[in-house]
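The complex appears here minus one protein chain, its other protein chains still in place.
Just so it is clear, A, B, C, D and E label the chains in written order, and each chain counts residues from 1 on its own.
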Amino acid sequence: MTNTLTHLNLTHLNDSGAAAMVDVSAKPASSRLARAGALVHTTPEVLRLIEQALLKKGDVLATARIAGIMAAKKTSELIPLCHPLLLSKVSVDFQLLAAQGQIQIEASCLVSGSTGVEMEALTAASVAALTIYDMCKAVDKAMTISDIRLLEKTGGKSGHYVLEDQ
Amino acid sequence: MTNTLTHLNLTHLNDSGAAAMVDVSAKPASSRLARAGALVHTTPEVLRLIEQALLKKGDVLATARIAGIMAAKKTSELIPLCHPLLLSKVSVDFQLLAAQGQIQIEASCLVSGSTGVEMEALTAASVAALTIYDMCKAVDKAMTISDIRLLEKTGGKSGHYVLEDQ
Amino acid sequence: MTNTLTHLNLTHLNDSGAAAMVDVSAKPASSRLARAGALVHTTPEVLRLIEQALLKKGDVLATARIAGIMAAKKTSELIPLCHPLLLSKVSVDFQLLAAQGQIQIEASCLVSGSTGVEMEALTAASVAALTIYDMCKAVDKAMTISDIRLLEKTGGKSGHYVLEDQ
Amino acid sequence: MTNTLTHLNLTHLNDSGAAAMVDVSAKPASSRLARAGALVHTTPEVLRLIEQALLKKGDVLATARIAGIMAAKKTSELIPLCHPLLLSKVSVDFQLLAAQGQIQIEASCLVSGSTGVEMEALTAASVAALTIYDMCKAVDKAMTISDIRLLEKTGGKSGHYVLEDQ
Amino acid sequence: MTNTLTHLNLTHLNDSGAAAMVDVSAKPASSRLARAGALVHTTPEVLRLIEQALLKKGDVLATARIAGIMAAKKTSELIPLCHPLLLSKVSVDFQLLAAQGQIQIEASCLVSGSTGVEMEALTAASVAALTIYDMCKAVDKAMTISDIRLLEKTGGKSGHYVLEDQ
Partner (left out) sequence: MTNTLTHLNLTHLNDSGAAAMVDVSAKPASSRLARAGALVHTTPEVLRLIEQALLKKGDVLATARIAGIMAAKKTSELIPLCHPLLLSKVSVDFQLLAAQGQIQIEASCLVSGSTGVEMEALTAASVAALTIYDMCKAVDKAMTISDIRLLEKTGGKSGHYVLEDQ
């Protein structure tokens, strides 16, 4: 391994390699935001079905939105070493890419605290995607979810991060 | 839309388009299996860090494995219209693709029941991937998760499904 | 107390009055249904606001519906002496009584098991009502929820019960 | 709709009508209290049974009290758009109205935070009522729960609210 | 290590040592019971305080009983490799050993299923003990919990087990 890794470390492992929730008590509380994305790949036909439902009551996306928001609040229950925190805002938005048969998901989380909210935004986006999968799987068994990733992050000592190619 | 869609429907929406947990009481209990995958994209350097930890106590993957297994049991809490069920087996396995800097995840679930376990396997794979993300994000902010998809499914009236290009 | 009460007992209290989950292992599994209702009292103006949102994306009722369905699955976590069970169907429906400024909620649960699902239907109706309250409280602090009650119950040794004056 | 509604809005819906947890990060933390009520309608006979148990170990009300307190802590898991918060006090009290065959429930919650605790108090009162229902339903199938409503609220920019006719 | 261990194995580890929920799908459902105990060590003075409260409303033990029962239902959420199951009965009982300043806890669980309920009974006893600890810690910081162990187990292929020296 090169020198550049000598200062790297997997922050959740202690000296002997055992897992632990890292101590964040010395980190000052600050306002932090994270945006994360996910992409559901299905077919143009399934998108049309979802949209027709939208024209009626919009429940596929409404259900996925609620699932994503509720999942963000469960992040520290799901991800073993995540710190509990008091989210001050969660939103989940969808963009239907009709021609490609894709649904783009973007989740956004806000907190005033001492840890970032990347995992909350990523969890919201992932569970919203899984909910769309669940509601459409009867008509498309070959759906795939991809591009679960951080789009933007502000606050904390690591500064402003924006994914370049979005 | 073509004729082929006239017999399709989004099973979780009732006649007026409102969401509901569909009635599965008439479906006979049978043995059902599902395997699902996910792919974490990071760098060869991060993989080396994970492996070195593995040589000590292996905790990144051990933690992600436990997170995935516990998430499978929480599926019906996360996905609004999923039925609760009594999983009889859950396993989560990892393959480190060192050269590509990728970690391949495969989750497998088994149940004797009246609904399939795709969502449980997909949830296990997704949360295992998110846990790896959480434990490595301090050294790689650009990680991405992709290829969350069903690999195989047996049981139920829809028969045996295997993803072709795996 | 009159004679008619000598054969009555509060089934969840054991001989010394202590709480316990009663033994249902000897009860045969059968198909059981319960329907429960709740009534939210607000103003005709708030109903119009909800309906206008409906005309856009219908999210107040869609959110309350999902909340009710998910709450039904959490019943045994909320009500201390309720048995866990595998719901095979949950639905939550709304009727807007515009002139009265009321929203009528009806939740329906189905199970094949050895205990009834009254509590699941009542919990679904209650949490759906509380969710409507939460989403409308900024415009009406004086909302009230009433008429949380069992509408119908089938299955089990107590036979078919239908609330008379509905 | 009258002019008076032009400044009203359903705070949980964003511009396009989609649900989201509203941003409370700009609201200052302050001390906030809420009291909520619920009323269980049963018969004088059932009340006597509960009281006799009280004379022994009091478990119906003790169980309902614990259920209500624990439910208050679960509010943000149950109500999709509620913010998580750190309750600093929860209490649940009962008044047996023997002649009417009614049980009056009052739940009180306290927090130092940026959102009110109405929903926590209402959830505590509702789940306490449902727990009484569960423990008494074997002797009275016709129980009803009503009068779930906010009794008092202090803190936050909306000032002091007291229900008039209590 | 002696020969007698060659046929032993830690059932939750697969061939490579990784954790997994073991497959119980081939095990027939049968009626299974487990009783587990725990012992809280405090002082005779604290016991007197608890008893006096008992003479009023008995809430320390009533609260601990409810906490134990609810914890039994959460076992598969707490213990990573436990299978979810549908408990058909849970009870928690206490014996105050006044002279020794000890509280003996016994939890009993029943299920008709393919796995035993030891962990459910042990979890119920442990959480009941922790709840007593929580409610009494203001008056005794030196409390200790011991003797968390299986007292009896029936059902399953391993037959009837009774702890000898109880």
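Quick notes on this structure:
By our rule, contacts are C-beta pairs under 8 Å (C-beta built on N, C-alpha and C of every residue); 3 or more make two chains touch, one makes a residue touch a chain.
Owing to the predicted nature of the structure, the values given are computational and were not obtained by experimental measurement.
The chain omitted from view is touched by exactly one of E:A29, E:L97 or E:L130, namely E:L130. Within the whole complex, the absent chain has one touching residue among E:V24, E:C82 or E:C109, and that is E:C82.
Contacts to the hidden chain, counted on chain E, fall at residues 1-2, 4-5, 8-13, 16-19, 45, 48-50, 53, 56-60, 62-63, 66-67, 70-71, 74, 77-82, 118-119, 122-123, 126-127, 129-131, 133-139, 141-150, 153, 158, 161, 163. Counting over the whole complex, chain D has residues 31, 61-62, 65-66, 69-70, 73-74, 86-93, 110-112 touching the chain that is not drawn. Although one chain is not displayed, chain A still touches it through residues 14, 18-25, 76-77, 80-81, 83-86, 113-114.
Following the convention adopted for this analysis, only the chains that are shown with their structure count from here on.
Just to note, of C-D and A-D, the chains joined by more C-beta pairs in contact are C-D.
Listed options D-E, A-D or A-C contain a single repeat of the B-C interface, assigned here to A-D, on the basis that more than half of the contact pairs agree by residue number. Separation between the centroids of chain A and chain E, computed from CA atoms only, is 37 Å.
Chain D has residues 18-19, 57-59, 62-63, 66-67, 70, 77, 80-81 in contact with two or more other chains.
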